[in-house]
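One protein chain is absent from this view; the other protein chains keep their places.
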Amino acid sequence: MPRISSSAAAESSPLASSEYVLQVRNVSKAFPGVQALDNVSFDLKPGEVHVLLGENGAGKSTLMKIIAGAYLPDAGEILIDGQPAANLTPRKAQELGVGIIYQEFNLIPFLNVAENIFIDQLPTRQLIRLDHKTAHRKAREILASLNMEVPTHALAVELSTAQQQIVEVAKALTHNSRILIMDEPTASLTDREIEQLFMTIRELKSKGIGIIYISHRLREMKEIGDRVTVLRDGRYVGTHNLSEVTVDSLVTMMVGREIDLLYEHDEVSLGEEVLRVEGLSSKATGLRDVSMNLRRGEIVGLAGLVGSGRTELARAIFNADRHDEGRIIIFGKESKGKTPKDSVRNRIALLPEDRKRQGLALILSVAENVLSASLDKVFPRGWVDQRKQKSLSDEYIKILRIATPSGARITRDLSGGNQQKVVIAKWLATGSEIFIFDEPTRGIDVGAKCEIYGFMNHLKKNNCAVLMISSELPEVIGMSDRIFVMREGTIVAEVSRGEATQEKIISYAMDAAPERPANSGTDQNPARADPGK
Amino acid sequence: MSPLKTLLDIPKIFWVNVALIVAFSLISSRYMTILNAINIMQQGAVLLVITAAMTIVILSEGLDLSLGAVMTMAGVVSVLALGAGLPVPVAILAGVLSGTFLGAITGTLIAFCKMSPFIATLGMQGVIFGFTLALTHSKAIFTDNANFILIGSRIGRYVPLAAILCGIIFLSVWATLHHTKFGRYVIAIGGNESGAHLSGINTTFWKWFVYVFAGTVTAMGGIILAARLEVADPIVGVGWEFDAIAATVLGGTSLTTGRGDVSGSFLGVLLIMLLRNGMNVVGTPPIWQPALMGTIIIFAIAFQVSTTMREEAGR
Partner (left out) sequence: MNSPAVAGVALKQRLAQVELATWASVGRFVALIVLCIGIGSFSSVFFTERNISLTLTNACVLIILGVGETFTIITCGPDGPDLSVGSIMTITAVVAALMAKAGIFFGFAFGASLLFGAAIGLVNGLLIARGGLPPFIATYGIQWAVFGFAYVILKGYVVYDFGADFRFIGNASLFGFLPMPVVVMAVVVVAGFVLLRKTTLGRKIYAVGANRDAAYMSGIDVSRTILIAFVVSGFLAALAGLVFVARTNAVQADIGAQYLLTAIAVVFMGGGGIGGQGSVVGTVVGALIMTVVQNAMDLYGVPGVWRNAIIGALIIVTVLFELQLKRKIVRRN
């Protein structure tokens, strides 16, 4: 270590002296309950595109935020141009040349392109008067240096997603960034727009800027990337030259979590079909021609990457979002429901992904939450019978073994696992028969996980139907009787329990499958073909 | 861009205004006169200033229900200062600074204490109104200082000085919005506060400054109003903030997204003034006017907001 920094100091130009513009050494970071990063190392050369690869929750975004100064690591160090950069803050990172393009929209919708590019350094003349001319000229220069044409007078809302990305790149360049982090930049781009973005990236490479590129699209990264580092469960797996590895070997590196004995699986004889989705499409949520079904006595897994449309499908079935086309058939009858209220009446239950935002009223008591979806059913006269409320909620607290001294306890004070059980209790109380679990075990401890798996199996055995969305492949494989894999708004494969492997599912989910499923087109990338459709 | 599309891009409210003018002139022959136009300008001028201030606040995703009270207070302070024998420029400065000061308090409650703008400014409305009553002992204070009255008067029949001054203030607010960092930050905070923060803008400070700015501009309007009416009336500003909000919303400014412009608010103020003036011209009994205006405006706002929401949802 001292050797590198002294040699860097000896040379006048750090770029020439140090082979790496960025080095991350043995960084660890823990959050309550999770070890997000465990002894991870990473480096970046000037003028290269270094892909960061891993499943959801592998630690990519934590690493990214540490480099950008948003989080401080618990252990390990970061070197920029060979110099240790301790106690990074976002501002300090920016000054040292780290630029970051988040996945979320960070432009100002009703400011124009030039203003967005120079938002924190708007040029002025005559004391306070803005110098629009200079801003536009400089903005055009920067965009031209990227070989891009974006009208600098257009408002950010009027731009296509690709153009917005380019504006973000230009914004980063105004700070003389030499390290640029791009978080899934192609997530919502069309093929042509991706080509455009790649041109920009090549331009940046030629300027000697190092790019950390986070993406799930294996083919795409082979095209643009130089090296790849794979993370799994917060640990470093390996770094390779992309020209020397195959897509299959990358998939193998990413998966490989143990499928352990947590998961219990029972064979239950299948009952009638309770849910059938036919040709569901929605412009607003990006669902495209989704068809699937669900029967009594089975747990069906819904796998796919974050953003592949799993939650959107669940919400559409639950009538939380409208859809444009397609039919939803529930218990053999076409659903005419318009709101979740109708779905609750139809005996459908949805455990939402974000239980704190959509599943629970945290400031209310456990008992109030347990009965919140079944008020009209339990108290048809509109009169809350305290004794009945207590006995019912106590019953569910007992059945689900919710760790709380009483039902009067405020839900916020419960642990994540127990909160999730309160949501389950809420739906048990409604007498639902179709259960949609969206990431039911996210952020809860192993003990509670096990119990939730137990409840799912219990539901299955009691003739209910369960649709489980999960990003944890072992969980999906361990629990499901069948698995649907989604990618980019549609179902790309159905995998039976017998043939399910982690490699297979992730290959479908990331568009790396050797053969195409029957229902997708002939295009090289069917999922995002024909943006006009 | 086809001529038809350009025509369609002109906001609907513009056509509503045109329709009103045509309708009223058909009803009354006394309507389409230069003097009536000047009347509308003189009467609407101060509302234009308050609305400009309100638009800035709403663009930043805030709200200021105390602006009517600030306007009143500024007029009272200036007239009291004149009464104490201070020269006119000093009295005007005192009035303006009172608005700056009140805006600074409001801004502190919202930006630094993180109170909801609605509750904070509603409370400030009560406090400022109370202090105004206390300062004036609930009585209107007249002034006969000719130099002071001049700024609100019209010179001859055809030179509406108040309207000209308010027009200048309005244009300055427009220029501030479009041609200063502050103005751009207002749009940034209203449009994407976390994005603005991540881009290195001190959103807390600028949010505070929004209310300081609005208080200052509003105070100028209040002083001109006091000069025009030749009296500082402690209840003159009651309800003005709502007219200002209404004009802002009718002018197409969104309550939530940082979309809009003070130029739209001009059309909103014009609409309100046309309705008021038109009611007089067609002989609506004065006693009916507040009720009718209130009803028309609240449903117009509801219509406008639901249209805006639909547009934004379709985006």
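Here the chain labels run A and B in written order, and each chain numbers its own residues starting at 1.
The definition used in the following text is that a contact is a pair of C-beta atoms (placed from the backbone, for glycine too) under 8 Å apart; a residue touches a chain by one contact, two chains touch by 3 or more.
Here the structure is a predicted model, which means the values were calculated and not measured.
Check B:Met41, B:Ile56, B:Ala120 or B:Leu161 against the missing chain and you find that the one touching it is B:Ala120. Among A:Arg219, A:Arg412 or A:His458, only A:Arg412 touches the chain left out of the display. Only one residue in the set A:Val150, A:Leu371, A:Cys464 or A:Met479 touches the chain that does not appear here, and it is A:Leu371.
Residue positions on chain B in contact with the hidden chain: 63, 65, 109, 113-116, 118-120, 122-131, 133-134, 137-138, 239, 242, 245-246, 249, 255, 287-295, 297-298, 301-302, 305-306, 309, in rising order. In the full complex, chain A touches the hidden chain at residues 318, 320, 339-341, 343-345, 350, 352, 357-364, 368, 371-373, 375-376, 379, 382-384, 386, 403, 405, 409-410, 412-415, 417-418, 426, 430, 445, 447-448, 451.
Throughout what follows, only the chains that are shown with their structure count from here on.
Here the spacing of chain A and chain B, counted between their Cα centres, is 45 Å. By the touch criterion stated above, chain B contacts chain A in their complex at residues 179-182, 184, 187-188, 190-192, 194-196, 198-201, 257-259, 315.
On the side of chain A, the complex with chain B involves touching residues 90-91, 94, 102, 104-111, 115, 119-120, 122, 124, 128-130, 132, 157, 171.
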